[in-house]
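One protein chain is absent from this view; the other protein chains keep their places.
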Amino acid sequence: MKRFLPTIKLVDICKKSNGAIILKNINMEVPDKSLYVILGPPRSGKSALGRIIAGLDTPDTGRILFDDQDVTNLGPAERNVSMVFQDFALYPHLTAFDNIASPLRKLKLPKEEIRKRVLEVAEYLKISHRLTHYPSELSGGEKQRVAIARALVKGAQIIILDEPFVRLDYKVREDMRAELYRLQKDVGVNVILLSSDPVDAMSFSENIAFMRDGEIVQIGSLTKLYDNPKNIFVARYIGVIEMNFIPAKIIQENNRKVLDTGIGKIALPTIPQLSENEVLIGVRPEHICIEEEGGPPHAGNTFTIEGRVKITEVIGSETIVHLDVGLTEPIRILIPGIYKKNPGEVLKATFNISNIYLFNVNGLFICKGGDILG
Amino acid sequence: MKLSRLLGLIGLAIFGLFIIGPLYITIVTAMKNINEVFTIPPKLIPYTDFEPSSEAFDFIFNTRGKYTFITSLIVASTATAIALIPSLLAAYGFSRYPRAAMNDERSFFTLLTLRMVPPFAVVLPIFLYWNQLGLFDTYPALIWTYTVFSVPLAIWLLKGFVDEVSPSIEDAAKVDGYGFLDRLRRFVIPMLGPALAATVALVWLFLWNEFLFALKLGGSRVVTYTAYLPQLRVGQRVQWNVLGAIGVLGAIPPLIILILFRKYLIRVYLGR
Partner (left out) sequence: MPKKNFFPIFLQIPITVIIWSLVGFVLAWLIYSFLYSTPPGGQPTFAALNNILTVFSDSRLFNAVLRTIYYAGVGTAIEVILGMLVALALVNFISNSTVRFAVLMIFLTPMALSEAIASHIWLMLLTPQGYLNSILRFLGLPPVGWLSESMALTSLILADVWQWTSLPLLLIYAARVSIPQELYEMASLERLSVFKTFRVVTWPYIRNAVVVAALLRFIFMYITIDKVLLITFGGPGLATETLGYYIWMQSFSYRNLSYAATLSLATLIGAAIIAYIFWRMMKR
């Protein structure tokens, strides 16, 4: 067994199932002692990848290296990997204590040692008082903790969590995210989190790998994915509310390039060379401000849109205003605080051009407005 | 009460009478003296029409009759026991590896065909087979034949049950380090629990009730209670009361199983 927490390297992992390609050329490096998030929509291959890293499945081609040691053909126990499953996978016929003790019993440790370790982990996860209960008697959050305890108890170096928060209540989720963070820092294990919830990515923002359709689209920190998304899928996924997209044609006016959106024009000094004359402008809802009557003027390069309110949604302590500006879809605007705008009410909104994202017709990211304006 | 409801209940009562009638008559016959079985007027109420007699049951217990039940018990139980683990392994394969060779739909379909094989079409070759091996009228012959015929039913039932054990439990067990046999022993089988018991019971019942092979493969040494029944009709005097008594005794295990495992009965036919 390794003494240090290993780095994980995936080289050219491919997998097919029933003829369909599940994973395509996955190359990934997970630094040691990190909390790594693999983010992606359902069916993107996250679970398949997680199972391969864990050792539950073998890839068709490619290798998995822990600290440069090839573990591709080793089973999960041999790799010293633990996993927490989406449905917790607790053994229903065993008490919480026996569930947690399960990996230790396999290792044939003495009873006293087992007892000591189980109690230690249970204490850490604050479930000592529920150890004599059966899984059917535990709440969702408690089951989660038992599952994590079971994963921790054998001292695994890598813990994989497959959509761990999906079955929990909203409030419990928040608690568990904080727990997980604390856990990773305290115990120092490598944690790989598979998730389809962008909020998870935003909570653990240092290492994120975005997956779609069996491929890794982009790897980076949250800031990188937020500011420099590789394509519109990444841009839409990362962010509390989905990004708005406005199609535009590039026309030449005077000696400047202008983006003609149909509801207004944006002038830019230059635009990188493109094969087509069309772009997609992305604007995040949080970057749009509603113009109040008599409010302060907006500084810098701004673009104004005007339209009628379609719906307002209140989420938590923020409001989303859906503004119908004459495009196929309304523009979503995120405002802090709770506002009530009546449907049909006419509003003006502005956003700073530095904040726009430019994508080509194939959805690939070109640059941000700010990159051009300087 | 609405007229339709009244008629409906009357209909149900008539059907109930239809079902219970012959059963009642059998029980009553078992209590009779041979002379009082078929009389006119028919004697159907004990203590009123006739004095209950233990003649039929005495006959069974004083002659080889009682041994026939033991034979049935041995044969059915042994065959079920032998068939169980191989069937569980196969059912596991069908459930967890549906695309692997020998575990796919086509193989499962072949198993289904075995259940639909008419016994009358294969009794002769099987009889000749055991005869040539010198095993006619022996326990191994009947037991092994029963084992072969109980496998399809056992797999049919078990596959449905294994399907219902969540695969992620086994994933967790794999991660904990347990190999296949360990997983089966410590997790799959305990989680199958009552389903396993139901499978054993239902397969056993099928064998307990079997008649054709017991008749042809047994002789004078191996006689199940089902094969014993026709022997009571040899000669002029048919021992009707003994027939009734055997019927009553032979029906006890099926009724117990019906009551205990009623939830699972429908799976014999539907598989789930």
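Letters A and B mark the chains as written, and numbering starts fresh at 1 in each.
Keep this in mind: a contact is a pair of C-beta atoms (placed from the backbone, for glycine too) under 8 Å apart; a residue touches a chain by one contact, two chains touch by 3 or more.
The structure displayed is predicted, hence computed values, not measured ones.
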Note to self: Just to verify: which one of B:73, B:89 or B:135 makes contact with the chain not shown?
What the structure shows: B:89
Checklist line | Residue touching the undisplayed chain, where the options are B:8, B:52, B:167 or B:194 | finding: B:8
Note to self: If the hidden chain were put back, which residues of chain B would touch it?
What the structure shows: 5, 8-9, 11-12, 15-16, 18-20, 22-23, 25-26, 29, 38-42, 83, 85-87, 89-90, 92-93, 96-97, 100-103, 107, 109, 112-126, 128-129, 144-145, 147-148, 151, 155, 180, 205, 208-212, 215-216, 226, 229-230, 240, 243-244, 246-247, 250-251, 254-255, 257-259, 262, 265-266, 269-271
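By definition in this document, only the chains that are shown with their structure count from here on.
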Notebook entry, point to check: Roughly how many whole angstrom separate the Cα centroids of chain A and chain B?
Noted result: 57
Next item on the list: Would you tell me which residues of chain A are touching chain B in their complex?
Entry: 18, 51, 54, 56, 75-77, 81-83, 85-87, 89-93, 102-103, 106-107, 150-151, 154
Margin query: Considering only the defined contacts, which chain B positions touch chain A in the complex?
Written below: 99, 166, 168-169, 171-178, 182, 187, 190-191, 193
